[in-house]
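As you look at this complex, bear in mind that one protein chain is not there, while each of the others sits in place.
The first chain written gets the first letter, and so on, giving A, B, C and D; residue counts start at 1 in each chain.
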Amino acid sequence: MLADFFILLKQELVVTAIIFLLLFIKLGKDRSNETLLGIINLLLFLNFASGFCCSQDGMLFNDMFHTNPLIVLEKNILNLAIWLISLQSYSWLKTHKHVIEFYLLLLSTLLGMFFMISSGNLLMFYLGLEMSTIPLAAAANFDLTKRKSSEAAMKLIISSAFSSALLLFGISLLFGTTGTLVLTELPAHLSANPLQIFAFILVLSGFAFKISAVPFHLWTADVYEGAPVAVTAYLSVVSKAAVLFVFVSVLYNAFKPLADVWYNMLFILSLATIIIGNLFAIRQDNFKRFLAFSSIAQVGFILLGISGSSQTGTASVIYFILIYVFSNLAAFGVISLVSAVKGKENISDYKAFYTTNPLLSWVITIALFSLAGVPPTAGFFGKFFLLTAGAAKGNYWWIGIAALNMVVSFYYYLRVVKAIFMDSNEQPIEKISIPNYSKLALIICVAGIIITGLASCVYDYIYSLSSGL
Amino acid sequence: MSASAIIFYAISAFLLGTGILAVTATNIFRAAIWLLFSLVGIAALYFWMQVEFVAAVQIIVYVGGIVILIIFSIFLTQQSGKEMPKPPLQRTIFSVLAAAFGLALTYLLISENGFTDGNGQPFKVAVSDIGMQMLSTTEHGYILPFEVVSMLLLAAMVGCIVIAMKSKQNNLPSPKNTEELS
Amino acid sequence: MTGVPLTHILFVSTALFFIGMYGLFTRRNMITMLMSIELMLNSVNINFVAFNKYLFPDKLDGIFFTIFIITIAAAEAAVAIAIIINLYRSHQSIDVEDATEMKF
Amino acid sequence: MNLSLLIIIPLITALVILFCNGLKQVRAVALTGSVVQLLMSVFLLSTYWQERTAGNKLPMLFEYNTTWFKSLHINYHIGVDGISIAMILLTASVVVAGILVSWTMEKLNKEFFFLLVLLSMGAYGFFISLDLFTLFFFLEVAVIPKFLLIGIWGSGKKEYSAMKLALMLMAGSALVFVGLLGVYYQTNTFDIMQISQMHIPLETQKLFFPFAFIGFGIFAALFPFHTWVPDGHASAPTAASMFLAGISMKLGGYGCLRVATFLMPDAAHAYSWIIILLATIAIIYGAFATMMQTDLKYINAYSSVSHCGFVILGIGMMTQTSINGAVLQMVSHGLMTALFFAAIGMIYSRTHTRMVAQLGGLLKVMPFISTVFVIAGLCSLGLPGFSGFVAEMTVFMGSWQNPDTWYRLATILSCASIVVTAVYILRAAGKTVMGPITNNEYLGLADATWNEKLAAGILIIGIVLIGVAPFLINQLIGPGTENIMQQVGKVVTLK
Partner (left out) sequence: MSNYAYILWIPLLPLATFLVLGLFGRKYFKTFSGTIGTASLLASAVLSIVAAYQYFFVDGKVNGVYEKIIAFKYTWLAFSPNVSIDMGIIIDPISVMMLVVVTFVSLMVHLFSLGYMKGEERFATYYAFLSLFTFSMLGLVLSSNIFQVYVFWELVGVSSFLLIGYYFDKPSAVAASKKAFIVTRFADLGFLIGILLLGFYAGTLDIGILIQKLTNAASPEFTGMATASFLGVSALTWALTLVFMGGAGKSAMFPLHIWLPDAMEGPTPVSALIHAATMVVAGVYLVARLFPVFSMDASALNVVMYTGAFSALLAAVIACTQTDIKRVLAYSTMSQIGYMMFALGVSKYGGENGLGYMASMFHLFTHAFFKSLLFLGAGAVIHMVHSNEMGDMGGLRKLMPITHIAFLIACLAIAGIPPFAGFFSKEEILTAAFHSNKMIYGVALFTSALTAFYMFRLYYSIFWAKEAHVHDHHGEGTLTMKLPLIILAICAVGAGLVPFSSLITSDGAALETHVDMIFSIAPVTLAVIAILIATAFYKTQNDKPAKAAAAFGGLYRAAQHKFYMDELYIFITKKIIFPLIGQPIAWVDRNIVDGFMNLLANTTAKISALIKGFQSGKVQNYALYFFGGVAALAVVFIYLWK
């Protein structure tokens, strides 16, 4: 029993342990940032590695917490992502005053996400969601003296509070109409009556807010632009991925009786998301803001995949998120380096980047190609499978529109590539020396981008863990 | 109409009225006070529904905590008595429309739903029961959320301290900062 | 409490919710926006308690949910106020219209 | 014969190039790799020949099939028939020639050759794929290198052209993708050979055929989706132009044939009138548009539109001869247009202009290059003895076999383009290589260097070989088109 407890909760326990360890370090004597970051990165790696040992199915605390191999995998993906982000933000954190606090916040949000993913209960889900948001808002303000940073944090916290109010209202209505908060009991009480649909829409809007689906996405760009690069990366990758993981399982399991409704809803949302994301992305100059809109468009594709509501749907969404982690983090890795060293974040600053930093240019190019879905990068496979899953219901015209939107997305990714390779620049960004941590992170990302796609075992493994509607 | 009903409607009218005042008062300090009244009204509603524990928590946390926090922050950021700027008319119109529409829609849906009252069991909430259940790991135990919330509060605290603490970082020679501040 | 139908309580909570929402939309002062959000959360609390009491008196899920919401609202408010204060330091203003440096 | 080698050799070449230093090493590696690949292709041809003469009647030879993504029924399935081999040989020749032409590439040479080789890998993979996913994979692999090649090493409004090309081709592949999905959900497999054994209902075919055909058609410069062709070709560096016109446009034609028509023959029949209409317009319209161009590259690019119209026409007519002709035209046009671009590139690198009006009398100063230019032109206007004649005549004869009066009319109209072709080719050649020398600076220009001669030689040999001994290539592609015709013809008897 106790052994089960430890095994089932191993990832949460490890994260909690790290949090307390960091607290103790904080309370102890001052250490240099380099040492601290070394320790922390090692701890995060251990955290990531520990996810792979002894996992099993199970439930704890009477449905409050459940886990299975797929969930363990999802958490591992998040662990990997946070490790990579940590490695990449080395240059930024090296001179930061509140390193430990930063990690405390990030890790507590990670913990919140873990509970959210494992939640078997709307209360736990809500708590996890809030826990993954509130500290993040604080973290977004970590460029303490930058106006943009505070503004971003403000926008994040107010928007998220508003969205969670709506979400809560929806949950309360669900509770009122079904009498239960347990996810596994929900389907039996759901009958697609109007109030339940309304409640579902409110809940959906909460999810959609977190994954920034249109029209609930408006905070995204501003927050991404203002927040420190590490937080932006975290927001765009980890926090989004976590909510998507939950979203898939909640939709497929808890809201199964409403499938007819949400299927169409997702389709509309996904198309709107893709189109609006693309339309805004094509005219951005700030790199982070640009990636914000591009990530919005990516979410649209993910929603399309979810709407296929099959085993392929689940698998391709998780697969795509894994690829997205690698691709986006590779891009953010370069951006965070450049931002930390040169303070430049605009695409126009990257003109002729290739003449001075060929390696970084290739990394970011590969990352962008993967995001755009160009073979042989993994992004191609991810997009292909997502759309394949989305087409399962036979909405080929919509799939066609989505596919054509990929062309638009192509435009803006190529625009960046063009700036890097083709444009001339009087003062290109000088040669940047890459710290070893960042190098490691970038290598992992690029390797991930290449291998995840071509090696079919990754997808097949995820597929074997997934289940459809 | 029973006395209890009359009390309910009175409380409701009070809390809604103060709520409206809280979001419309032009003086920020007054708005905070109206909010306080409204929250107290809600606590009264809880009392009326015989969930005294929640009512108590409501008063302790909201009235004793949050509103005080808000008032302090008002003092920190604003001269009291100064009129607050008005929103653009367009937004006011849309806000009214949105709120009215939302209310209408939601209430329509709720009233159409036809909630059937519970099976008539008495609803007795003992504070000790709540405490037991909160810390129970077995059936209907809420120990896990309890722990999670505690972690959340810890994180929030850390965050607040870092952000709101008067930073000495300004003294650090950092080109970015000067650039940002200029 | 007899004689008051559930829907009336729900009306109160819903109305409160949208009052809060109206406040959020129109208040330019960030602190008052925060206050509006508190109103909205409170309306949800009323919902939970009312549902629990009227419909499912055999369990306490709604009550617990309410308690956790109150707690989290506190945490949220704390962080929000910290952020607002920080913003005030850099902007010398907590008017939300002034914090629109990032747009389009 | 392990067909995967055709992908692996370019891949290795590309990777080795990344670790090279300096132009000399890079180009040596690139050339070696591409020559090895050419030899491989020739070897493939000979083994194929042996198999066929030994009586192997399988539709596809040297097949290799292994599961890739099990759950989605995606296989790595490769195999060749005569059509693929012809395309592979074409690709290999153009690649060698392209590398030779870029021999003195100054700027970022490592990246240049890397991308060239990568592009060729996409083409090879595409031509040997028998699985729709793999095919699509390689189709897209071939797009991005083009963007970079044009954008970085191009000239003129290169960024615009590169972007336009990439976007239009991507739009094409997006359409193809939808078509593939439709087929997949109908048959639950991506395997071309398996799908061809199944019967997809007519309504489904009618829905997805346009996606696949137009999608590939964009690659093959199907009117009105051809506008990337002039800009793209004109802005690209020489080798990239050669690749674009010589290889990349063939991906489209091959796809139209192997995927759209082969897998959805009913719909192909139903829509053939549209295809033919568009093809005829492209042929005539392209030819007239070419006549008005003043830039040599634009001339060749527009003429490519016209010539690729023959490919589409041949496919649309759906008789065995016409499909034969379409394949022949693909090979022929590939070689011819690559030669043309090579010649234009050589001229441009010396005179620094491509405007017809500024050139003149080059035959006097650079007889070799001018001769190459004229040969390319003559091939383009369908002179017997060169491949263009064989291909065009096969298309005409094949199209003529389709007895519908309107189709006949389309054939006649298409035939008329040979006159217009003659006009623009002779105008260009007459002004550029003939006539008096317009600029005294040209007097000191040097003729072709050994590498340029070699490059032109390889392509000319191909052109002349097909032109003089068409029976060889006809025998090569014959079984392949027969196989396709069985599929297409089956439907005719059904009706």
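Definition applied: a residue touches a chain if its C-beta (ideal position, glycine included) is under 8 Å from a C-beta of that chain, and two chains touch if they have at least 3 such contacts.
Because the structure is a prediction, the values reported are computed rather than measured.
**Student:** Considering all chains of the complex, which shown ones does the missing chain contact?
**Tutor:** A, B, C, D
**Student:** Going by the contact rule already stated, which one of A:Phe102, A:Phe198 or A:Tyr319 would touch the omitted chain in the full complex?
**Tutor:** A:Phe198
**Student:** So which of B:Ile70, B:Leu109 or B:Val162 would be touching the chain we can't see?
**Tutor:** Going through B:Ile70, B:Leu109 or B:Val162 one by one, B:Leu109 is the residue touching the chain not shown.
**Student:** Mind listing the subunit B residues that contact the chain we can't see here?
**Tutor:** 87, 91, 94-95, 98, 101-102, 105, 109
**Student:** Going by the touch rule given at the top, which residues of subunit C touch the chain that is not shown?
**Tutor:** Listed in rising order, the touching residues are 21, 24-26, 28, 33, 96-97, 99-104.
**Student:** State which residues belonging to subunit D touch the missing partner chain.
**Tutor:** 164, 167-168, 223-224, 226-227, 230-231, 285, 288-289, 291-293, 302, 320-321, 324, 361, 363-364, 367, 378, 381-385, 389-390, 393-394, 396-398, 400-401, 411-412, 415-416, 418-419, 422-423, 426-427, 430, 433-437, 470-471, 474
The rule is short, and it goes like this: only the chains that are shown with their structure count from here on.
**Student:** Give, as an integer number of Å, the spacing between the C-alpha centres of subunit C and subunit A.
**Tutor:** Going by mean C-alpha positions, subunit A sits 27 Å from subunit C.
**Student:** Please tell me the distance, in whole Å, between the geometric centres of subunit C and subunit D computed from their C-alpha atoms.
**Tutor:** Taking the average C-alpha coordinate of subunit C and of subunit D, the gap between them is 65 Å.
**Student:** Distance between subunit B and subunit D based on Cα centroids, please, to the nearest Å.
**Tutor:** Between these chains, centre-to-centre, one finds 68 Å.
**Student:** Which positions in subunit B are in touch with at least two other chains?
**Tutor:** 106, 110, 115, 140, 142, 145, 149, 152, 156, 159-160, 163, 181
**Student:** Using the touch rule from the top of the page, what residues of subunit D touch 2 or more other chains?
**Tutor:** In subunit D, nothing touches at least two other chains.
**Student:** Which positions of subunit C touch subunit A when the two form their complex?
**Tutor:** Answer in residue numbers: 10, 17, 20, 24, 30, 33-34, 37, 40-41, 43-44, 47-48, 51-52, 55-56, 61-62, 64-65, 68-69, 72, 75-76, 79-80, 82-84, 86-87, 89-91, 96, 99-104.
**Student:** Tell me, which parts of subunit A touch subunit B in their complex?
**Tutor:** Going through subunit A, the ones touching subunit B are 16, 19, 60-62, 64-65, 95, 97-98, 101, 104-105, 108-109, 111-112, 115, 123-124, 127-128, 130-131, 134-135, 137-139, 141-142, 144-148, 153, 173, 176-177, 193-195, 198, 343.
**Student:** Inside the complex, what are the residues of subunit C that reach subunit B?
**Tutor:** Touching subunit B: residues 1-4, 6-12, 14-23, 25-29, 31-32, 34-36, 38-39, 42, 45-46, 49-50, 52-60, 63-64, 66-68, 70-79, 81-86, 88, 90, 94-95, 97 of subunit C.
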